[in-house]
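For this view, one protein chain was removed and the others were kept in their places.
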Amino acid sequence: MKYSFKNDYGRGCHPQILNALSVSNMEIEEGYGEDRFSKAAKELIKAEVGGDPEVYFVAGGTQANLTVISALLKPYESVISANTAHIQVHETGAIEATGHRIQTIDTPDGKLRPEDIQGLLTLFEEVHTTIPRLVYISNSTEVGTIYSKQELMALYECCRAAGLLLFMDGARLSSALASKENDLSFLDLGKYTDVFYIGGTKAGALLGEAIVFNNKNISTGFAYNMKQKGALMAKGRILGIQFLELFRDGLFLKLAAHANEMAQQLKFAIKGMGIDLICDTSTNQIFPVLNNRVVEALKKDYEFIVWQKIDAEHSAIRLVTCWATEEEAVKQFLEDLSSLKSPSN
Amino acid sequence: MKYSFKNDYGRGCHPQILNALSVSNMEIEEGYGEDRFSKAAKELIKAEVGGDPEVYFVAGGTQANLTVISALLKPYESVISANTAHIQVHETGAIEATGHRIQTIDTPDGKLRPEDIQGLLTLFEEVHTTIPRLVYISNSTEVGTIYSKQELMALYECCRAAGLLLFMDGARLSSALASKENDLSFLDLGKYTDVFYIGGTKAGALLGEAIVFNNKNISTGFAYNMKQKGALMAKGRILGIQFLELFRDGLFLKLAAHANEMAQQLKFAIKGMGIDLICDTSTNQIFPVLNNRVVEALKKDYEFIVWQKIDAEHSAIRLVTCWATEEEAVKQFLEDLSSLKSPSN
Amino acid sequence: MKYSFKNDYGRGCHPQILNALSVSNMEIEEGYGEDRFSKAAKELIKAEVGGDPEVYFVAGGTQANLTVISALLKPYESVISANTAHIQVHETGAIEATGHRIQTIDTPDGKLRPEDIQGLLTLFEEVHTTIPRLVYISNSTEVGTIYSKQELMALYECCRAAGLLLFMDGARLSSALASKENDLSFLDLGKYTDVFYIGGTKAGALLGEAIVFNNKNISTGFAYNMKQKGALMAKGRILGIQFLELFRDGLFLKLAAHANEMAQQLKFAIKGMGIDLICDTSTNQIFPVLNNRVVEALKKDYEFIVWQKIDAEHSAIRLVTCWATEEEAVKQFLEDLSSLKSPSN
Partner (left out) sequence: MKYSFKNDYGRGCHPQILNALSVSNMEIEEGYGEDRFSKAAKELIKAEVGGDPEVYFVAGGTQANLTVISALLKPYESVISANTAHIQVHETGAIEATGHRIQTIDTPDGKLRPEDIQGLLTLFEEVHTTIPRLVYISNSTEVGTIYSKQELMALYECCRAAGLLLFMDGARLSSALASKENDLSFLDLGKYTDVFYIGGTKAGALLGEAIVFNNKNISTGFAYNMKQKGALMAKGRILGIQFLELFRDGLFLKLAAHANEMAQQLKFAIKGMGIDLICDTSTNQIFPVLNNRVVEALKKDYEFIVWQKIDAEHSAIRLVTCWATEEEAVKQFLEDLSSLKSPSN
């Protein structure tokens, strides 16, 4: 079998989580998220985030995005995102299917800045255009970059001033918070977003994302929206049990730290070989630019995605690590890359 | 702790399923349902159903209903259902949220008959009413009844003749097929429905429903609809592994047979006490009519739902059993009911 | 040519309105409802209704219903209506197409009462059912009946108490307000509804309905919703000019008084012949029950709709009058009916 750097959802879940599912398996619990595991997990998350937020569990990232965004917008309101945003690029029109436009902004690094938002807002003309009401950001972004505390605060203030809500997609929040360059805490997310979610699927769980509404004015009725969109699990305990395990004792960040470490080992070694990256990231995704010949050769022993054509002879590939990536895989990949790399690369 | 007859999703999953998840946990697999477990489970299901159907896995029943129904209807087309249908009663307007009307028919027992459909169709007036295009039935129904082979065939022929598609919600299909009164096989479902689903959540899995399109003219692009509606799981393997276990060696029907047996023991004994049922069912749900005083007394030691007010002094309760219901619970309940029952009941 | 009692939109518009369109035709005006005619018409309507409502013009009744209802509901909220409601019976699922369920209540006369609403509200269960948020009534109703001031006040108070909004469909408001049994004024509509509309199409205009939001908390952004739903006319002046003419000098009620008078002449004479009506109305619609033989004979010289089968030998027909119905048509119809009527009818 090949080593895989294809994505961060290729395996099952961390053994501790599987164990927690086993131990609790025969207990009888309420359905639809009213079980004691979900309640306990919510308390742990609330303690991390501070304040008195509302927490809801759903199965996956697209569910989180579409249930949150459709709950917050009136029919004629739209959501602002980066052109690289998951909701724009990889969710098969899920947001439009709930009736809403995505207004995209081109960004070099997957991140939105206050001046982007302010510039976009000048383009809206009364009645004939939608009213932007919500800003969607991802952290870490779809290209592996992260927001600093200062950046997030500035964005949040810009949103406040413009009457916009701020929503952070945290499908890969663990890798952002575990980055060595990160200075954001859960407490900051509680203060500087209206709503965000904590991705479990890519952080070592079988499935599950925890949606956290800091702004309780906007969460009324949210569980109804979940049910309507098919996002309220009958055996909601499965989500509660997993988040309980992730947050009981620091597992969430510990697993992400390993994933990041593996990617950063790859990154530094690859940079050391004189290879460029399309953006310099500190999380679990890196994007080296390789000669197409090298890309083809690597495909024989490794799984990864060819991300982007750079020129006739070069392509960027995406290497993703996860909680379970073996150090051995990293070493072997670097060894093979080193031997494949020619002076012309 | 009390014994529970509240629902059939109060516990985790059957230990064999949990074991299968453990054994496969560290294997690296493709995401989004392209893993080998999902592929193998689909083959098993196809072999049961016959023909060459398309099979898709989603997390839950509302997801199955909304993804299928929205995929099959044009904007101005509607779905016909019984007034007791899950999509009408307990899904928070999920079908309407995809833009479609449900046209309901009042039925005494949760089942639709050809004459119901034909009667309804006469009410539609050109342009000012929707065009019914799809008939939705549940088996077993929301009130525990089942369709016979003759009934299903008649309904399917009626649909064909009227240009309607037939969709069976099988959230509790296991209890229907395992009923002692059942004469339907998977092969029949393959012949006499256009699309149906096989419920895993209420049949011993943690989560998961298998949607089976017999009519492949209508399944084109269905995976896109799943993704758009948030119903395509990143770690789709979890669904595949569970259905593989359910269908590998007959577990699916074996577990339902136990659930049915427990409910039928309750039913026969309760009838033997001279207590009425609102409908006589052969599956895992029974609905005895009790004196309110008895209902209150039972609540101290048992969990169940008060289903319906019958008159000032009587209510129907719903007792549901599942793969894990203990025979002891059944015996204890019957003993307690017997001692509570007064001549006035 | 036959005389027609088929509907109240069979002719063009009242000559005064046509004249107003001609006189203003070559003036240059702003588009999209910002013209001076629309502004002036809105002022006239506001003066009638009292308070400081927001007024918007749309082309037709289904547009009015779908733009208002979709603007007021969150995704998981529903609208309550009578089972006879236009939105339920004759709008091809227009409300569901905006994502919302209609919760209907069976009524004998097309009208909703507080006890109906209160009874319905007890059926809703947390999370698994929609949240009713809006009550839709029609005045006059689809079967020609009207609301008294006391009835409307009671309904409005019931809505307030239950946190529901009240919306009156006034496609035939003119016939209600011009009824001899009516005791409601525009001022009352301003006080005892959150939003209502004034039908122009059936009241002598070519097209147009005036939506009046008394509750300005709910009208924010409504023009955006109109534009999004295709209900904001480029030459909005056409709507303004017509409503200006209808409300400039009492034409609106004068035309409806004629229509009602014609229907009431029919009604009293028909009752005098010993013929039953399915409900006794004071507006421009009546529903006599006739022997099928008589119905067939009348079809030769008159246009009308067969409304409902009563028994094997009898049917109810609907006779509708309008601003342009000739007294001669009424007389001729009564004469013919009288001669057709046999003792067995």
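Residue numbering begins at 1 within each chain, and the chains themselves are lettered A, B and C in the order written.
In this section, a residue touches a chain if its C-beta (ideal position, glycine included) is under 8 Å from a C-beta of that chain, and two chains touch if they have at least 3 such contacts.
Model, not experiment: these values are computed from the prediction.
S.K.: Which listed residue (C:N25, C:T122, C:N217 or C:S339) would be found touching the missing chain in the intact complex?
M.R.: C:N25
S.K.: Using the touch definition up top, pick the residue from B:K227, B:H258 or B:R318 that touches the left-out chain.
M.R.: Per the contact definition at the top, the residue touching the missing chain is B:K227.
S.K.: Touching the left-out chain: which of C:A231, C:A263 or C:I317?
M.R.: Spelled out, the listed residue whose C-beta touches the missing chain is C:A231.
S.K.: List the subunit C residues touching the unshown chain?
M.R.: 1, 4, 7, 9-13, 15, 18, 21-22, 24-31, 58-63, 65-67, 91-94, 97, 201-202, 206-207, 224, 227-235, 237-238, 324
S.K.: Where does subunit A touch the missing chain, residue by residue?
M.R.: Touching the chain left out of view, subunit A contributes residues 75-76, 78, 89-93, 96-101, 125, 127-130.
S.K.: If the hidden chain were put back, which residues of subunit B would touch it?
M.R.: Residues 32, 70-71, 74-77, 98-99, 127-128, 130-131, 221, 223-225, 227-228, 232 of subunit B touch the chain absent from view.
By our rule, only the chains that are shown with their structure count from here on.
S.K.: Taking every chain's C-alpha mean, which one sits closest to the mean of all protein C-alpha atoms?
M.R.: Located nearest the centre of all protein C-alpha atoms is chain B.
S.K.: Do subunit B and subunit C face each other with the same patch, meaning over half of the contact numbers show up on both, or with different patches?
M.R.: Same, since over half the interface numbering is common to both chains.
S.K.: Find the geometric centre of each of subunit A and subunit C from their Cα atoms only, then give the gap between the two centres in Å, rounded to an integer.
M.R.: 51
S.K.: Can you check how far apart subunit B and subunit C are, centre to centre, with Cα atoms defining each centre and the answer in Å?
M.R.: The answer is 42 Å.
S.K.: Going by the contact rule already set, what residues in subunit C reach two or more other chains?
M.R.: Answer for subunit C, listing residues that touch two or more other chains: 75-76, 98-99, 127-128, 130.
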